[in-house]
Structures are given as C-alpha cells and as structure tokens.
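There's a structure below that I have some questions on.
Selected chains only, in their assembly positions.
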Amino acid sequence: MEYGQTALPSHTGSVGQEIYALASEIFPLCRSITGQGVRDTLDILACYIPLERRSVRTDERLFDWTVPKEWVIRDAFIKDEAGRRIVDFHACNLHVVSYSTPVHRRMPLEELRRHIHTLPDQPHLIPYRTSYYAESWGFCMAHEQLEALSPGIYEVRIDSELKDGRLDYGELVVPGTSGREFLLSAHVCHPSLANDNCSGLALLAILARQLRGMDTRYTYRFIFAPGTIGALAWLAQNEQRLHLIDMGLVISCVGDAGGPTYKRSRRGNTFIDRAVEHVLKHCGRKAEIRDFSPYGYDERQYCSPGFNLPVGLFQHSPFGEFPEYHTSADNLDFIAPEHLERAYRTLAEVIRVAEGNWTPLNLSPKGEPQLGRRGLYGSTGGDKAAADGAMAMLWVLNLADGTHTLLDIAERAGLPFARIAEAAGRLKEKGLLAEAAPPTSSSWQEAI
Amino acid sequence: MEYGQTALPSHTGSVGQEIYALASEIFPLCRSITGQGVRDTLDILACYIPLERRSVRTDERLFDWTVPKEWVIRDAFIKDEAGRRIVDFHACNLHVVSYSTPVHRRMPLEELRRHIHTLPDQPHLIPYRTSYYAESWGFCMAHEQLEALSPGIYEVRIDSELKDGRLDYGELVVPGTSGREFLLSAHVCHPSLANDNCSGLALLAILARQLRGMDTRYTYRFIFAPGTIGALAWLAQNEQRLHLIDMGLVISCVGDAGGPTYKRSRRGNTFIDRAVEHVLKHCGRKAEIRDFSPYGYDERQYCSPGFNLPVGLFQHSPFGEFPEYHTSADNLDFIAPEHLERAYRTLAEVIRVAEGNWTPLNLSPKGEPQLGRRGLYGSTGGDKAAADGAMAMLWVLNLADGTHTLLDIAERAGLPFARIAEAAGRLKEKGLLAEAAPPTSSSWQEAI
C-alpha cells in the first residue's frame, strides 16, 4: 500500500529515454530460440537487474515438446560471380532464416531462389523468417534486390551449426508481502526487431529495476524467455507454483506510436483483464480490447487449457497488423522514447490498481455520513458544480458494503481508479471506512 | 384490482390545472430545511389531504447527523447610500442565502462582494444558495446588477435567527389491502423554485388525494420532507418498518417541458425500476433511463448501503442540467399544467402496473386453447392483420406458465402493460387462466 507514494509514478520523461537506450543496446544482437544471442542479451539486461539465468538442455522433454539443438551462427552470405557479398548476415541478421542448417555451395540463381524469402508487396524490406523445428536453410532479402539479380552462379554460405547445448532464459523475482504473484513475460528470441520485442524486453527490465526499490503486496516475477519453448521451459520448471499467480501480462510491441491494444486472458474477465481495461479506458487514447484467441505470443502457453492462467497480452499496435511487423522496417526508427514511456506508464498504472485495490466497508451506512462537518464537502449548497469534487467519495460510501472492491467502484462510477482510491483513503483516514477482509486470490480472479 | 376501474385514469385535463394551482399557491413561501416556510407549506398541502405532521427537535441525533437549529428569517436587504433597498428578501426570497446568520452592518462594496453569489454566465438570473451546516451569511443577486453597483458604503441587514426549535415534515398513509408499501417522496426545503420542487409537492398531494378514494393493494406512503435531513428523520423514525417497502419513487422537477427521465434505484433492476422503464417505453416520448448514481435528491438516503431501498427518481428534465435549475428562472412560467398532467399520468400508469400485476397460469397449456369458440379470435383466417388483435392474448397464454408476471409478459411482448392486463383479464374471465400464487415481495424485488 506504500506503493502509491513511491517512486514509480514520479518519473517525468527520462524513463522513456532509458528504455529506448536499453532497447538500442540489445537491438543488434542475433537472438534466436537458443544460442549466444540470447545469452548476450541476458548479459546486457543483467547490468540493470540481478537476473537469474535458467537453462534446459538439448533433448530435454518439455510437455509435448523437446528442446531443440542449440543454433550457432557465425556468418552467412550470398556472393555473386564477382565475389561480392550481395547478402551479408553481418549487415543485417534478418538475412538468414533463423535455425538455418549449414550450407556452402555454388548454385544457379533458379536453384537459389527456392531458398529465398521476400515480401513482394513490400519490395524494399527484408522479412524475418524461422525454421526452428524442420531442418532447412534459407535467406531473406528485399524483393527488389532479388528481382535485380542476374542469372548466373552464386556462392551460398551459411556458417552455422546445430549442436547439443541448451536453451537459456532469464528470470527475476521482486518479492512482495503477500506471496501472491504478478507474472510479466517478454520473448527474447527475435533478432534485430525493435518493436518486436526489444521494446518489451527493455521496458520490463526498467520496470523491474524500479519495482525493486518498492514495498509491494504482490511478488513480481519477470520472465525473459524465447517464445513458446522458453515459456514451456519456465512452466515445466515451475508447475508446482503456478497456483500462486494471481495475474500476468505478456508484453510485446510497446515502442510504436499505435494502440494501446489489450488481448484478454482466456478466462476473459479476471482481475488483470478488468484492471488493464479500466486503465486503458482512462488512458486518454482509444484503446482496443480484444477477446482471447489462441494465436499470439506466450499467452498461448500460459493460457493453454492445462494451465489456464489469468494472463493477458499488452501491446501498442497489435502484432501482425502493422506493416513493419517481422520486417527490417521494425528498426530503432520505428520505436520512440515517448511511446515506450507511455507503455511504461500504462503498466505502472495497472500495477497501482493491483497494489491499491481493497474492499472498503462503510462504517456509517445508514444515510450519507455528514461529510461537511469533517471538512470533506463544500459548505455552500445549491451549486451543482461544487458536488463534482465529492462524487468519488459519494461513490465509495454508497458501494462500500463489503461486496465491492475499489476497482468495482471505479468501474461503476466511471471514474479513474486513482480518484476512487484517493477518496477511499481520505474517508478511511476520517474513520468513515474500514477495510473489509481482503479479497482472496480466487475471489479476485473470478470477480466479474 | 379494482384500481383499474376507479377514477385515477379517468381524468381529462383538469388534473394538470389543479396541480399547477397548488404549486402556485406554495411557490411564494420561503422554505428551508426548517422553519415557518416548511410549516406554512404543509398547512396548504393539508387543505388537500389529511397530512400528518412529524417533527424532530434541534440537536436530535439522526444516524451520523444532528438536527440543526431552526432558521427564522424575517427580513433581509441591501441598501445603497441613498437608502434604497437594492436587494430585498421580500421581493424574492432567493436573495438571501438560506440559513444565513443575522447581520446588520455598513460595509464598502468590496467587502460586501465577498458575501454575494451571482451567475456570471447567466447574468440576469439570481442563483439559489444555502449554507445549512456552516454558519455564515450571504446574498444572491443577478450578476448584471452586481456589476452595476457603484463603489460606496452599503447597509446590509439579515434579520434572521438560528434557535432551538424543530425540523418538520409531513406524512400521509393511504392504506391498501396487502400491507406492502409504495413510498412516494418529495423535498419541501426549496424556497421559490417552481419546478424544483413545488411541482413535485403539488403533484404528490393531488395524487394522494386521488388515491384516497380507491381500493388499492399497496399502501401508499407520501413523505413531504426537507432534503437529506428530513429524509433521514423519516428513516430514523421508521427504521423498523422499512422492510415493508416494496418500491418507491422520489419525485422532483415534474413541471417542465423536458424529459421524462428516470434514475434507477441502487439495485437497478427491482420491480419499480422495471415498471417505470416499461411505462416510459410506451409513453410516446423519448425517455432517458439512467443508472443509479449517489448524487441527487433523497434517493441518496433511501439507497444508502445500510437501507438499499428499491427507490428510484422520477423527473422531467434532470436536475442540474436545465439552465433554469437553481435560479430565479425556475418560476411559475417555467412549469405548465400540461407537463404536470403528463407527469401525473406517468405516475398513475406506474401505479396501475404495480396494482395490476399478477402471475397468470394457463389452464390449457398443451397447445393453444381454441380462442375462436370462445369469441376471442376472429373467425376468418388467412388475414394476418386479424391476428394483431389477438397478440396480447397469445402472449399471455404462451408465457402463463406460473413463472412470468404480467409485467414480464408485457416486457417480452413489447406491448403496453394495459393491453396485456386487459387480455389476461378476458382470458381469466373465460376460465383459461388462473392466478398463480401472488409473487412475494422479495421475489418481485429481485425479479429480473
């Protein structure tokens, strides 16, 4: 409950710059679902927060899946007959299909074309493609470049390796007083794509650093893991503690100018769904709220029927629906400090709702208590405008029957949670409210 | 059930004139939450109905409140240097802030201004202001008049008194056969404001007089009490009988040309809410239905969480949203007999629904009964228009399974209650329907 008074809400601009700087730092690395790029990224995040490294070994069984071999990528290029690198992994790591097997051959253009991915509708952009679980190799390039290639023999080289190794991910736990958990998860497997998901990784790292300095009710558990297989690794290693999770969010694509967009958890009306929707309703922009669907990021795993965790997805522009998505245009120019800061503030407000929610009980429930003699109400009557300031208090008092949390009241009043919480605080201070038995985890999660 | 055949619905125009005449009679009095103006108003109402006077003494405790001293106001004025009354309580009782403490001083304009309330956006109108629970004094005047005042010394006098006395209110009970109650409440504390609330007081008095001549199922309890503190007085004196109240309405601002507007009870879907919404849906004007909010008239007290009575608010234009509200423009020109009559008819129709609702049981539930041989159905088939006349009967028969009241059926059929009730009456007469056990109070109140 100290949360409201601590540093989180006091940022004034620099936090967006910090997140952007961190996103820029990790942007160049060639991440995939395994390998050195992931480890290098976790190393950078560990400069900001005391990240714990976890790993699972190649061939380890994770539910229905098996950990794939570790991918090593050293170089990849296509050279023309003059020996010029016309496609160069070191210039842009999107050029090589992630998890490409090694190849070093000369081949005619027509054969090479079968291994090349382009975007005919966005001819100047390089797409992002992967082939994690089916061994093959390939290159990605701008369609206009492909079209301009002359027939002839090309030298193709991917200096890669698939070897027994491990899958890495990072975890950080910021303990709270209640033992109940708030999960925050971002995927660490995409190479040089700024919005998807350098933005999410950087935002969560900065948010985690900030939360470490605070007294919180919830325990905040941050997961930085490769998509799908990394989330499954964490789930497999933590299955016995999943019952502690009261809510969670997957974070991705939070650096662009669009959105915000929230995709509900599979259950659809858990506390996190209501809290995010409430915050977005009052965020000053037109937010889009979507029902759960089983395609997306790691909410797919968290919300699979065997776990069914109350985890939603927070984004700015929704993945797959902005033209830069999974292309070389998702670069550092596509994200901006102001948008990262906006996402940060949204998450901070969601956390404020989670931390600051309680169930008030009106100790003077018969009629309205006389606010005036407590200095809570203007002394001149008749002027309706004067009542506006008291509306949050009137709502709290009217609904403080022990069955409504502050979030319930804020929703029904159509007022921001912060105003309702502030009013409840004043009323409690004046002895007009008590705190009803705090809601249990399950009642929160099921509450409508 | 006799109700439908009695005088209430047979009025043809004069009732609006009657209500207007009574509103005009009480308009000039200077009401406040206590004092002679309230008593004089109750005296006039008592010429129409055998009103019972109730009172509580100064300093009596009413839940969280204490009855304030009684306010006596004899005169109030501002005189200019020439000794002319430029503001005169006897010209308009809105000029003095209600509950002003006595004052008699000379003061320069700049000091006087601090005690003057105006409406800069409506410069020709005098506002209505009160200061019940904080001792102070003040005047209200037109902004343009204030602006025109010359600097100089003004004589200010408020010949008032705050003394131990009592708070008065009026009550009338029109007994019905069932012992269950319908509460109708209007506030009696506003001075010369015609819509707010001479209209409500007069309408309820005329309605009460009318109901006294009828056989009703419900007991109708009319409360004419000062806002907030008067309602609390009644609640405190009747706490043990509140369980008898099946429904109620607060009535205010029913003389203007706008609306109708209905604000739901806190519970939101009780019988009164459904009955009023049903009547307004078929009233021929676009009605506005609003959810409960904790600001307004005495529904605030009736719907406080410790009572949570099924009481809504019926108005024409909603308070605070018409420009004449709480100004000298809320005068007898602002209300009209035709609008008062419209409000009266709406309430009469709501009462008809309450009185005429019952739960039919189809005694021939397998297939449709043969209406034709009972003279209830046109004998020529094939013409769809012919069926329209039978729709109300078909709806009643189809839903008369013992779980639907006539109001349920009217809502589902989209037909006015009166047509459904008439059809049910004919079917019962023909032996096709029986009356299922009448709904208990609680089932009514919880019904959806």
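Think of it as A and B in the order they're written, each chain with its own count starting at 1.
Here is the rule we go by: a contact is a pair of C-beta atoms (placed from the backbone, for glycine too) under 8 Å apart; a residue touches a chain by one contact, two chains touch by 3 or more.
Being a predicted model, the structure only gives us computed values, none of them experimental.
Here 2 copies are displayed; the structure file describes the full homo-oligomeric complex as 3 copies.
Basically, only the chains that are shown with their structure count from here on.
Chain centres here are Cα averages; for chain A and chain B they lie 53 Å apart. Across the complex, chain A meets chain B through its residues 362, 364-370, 372-373, 379-384, 387, 390-391, 394-395, 397-401, 413. Put simply, chain B touches chain A in their complex at residues 62-65, 97-98, 117, 127-134, 136, 138, 228, 231-232, 235, 239, 266, 293-295, 300-301, 303-308, 319-320, 325-326.
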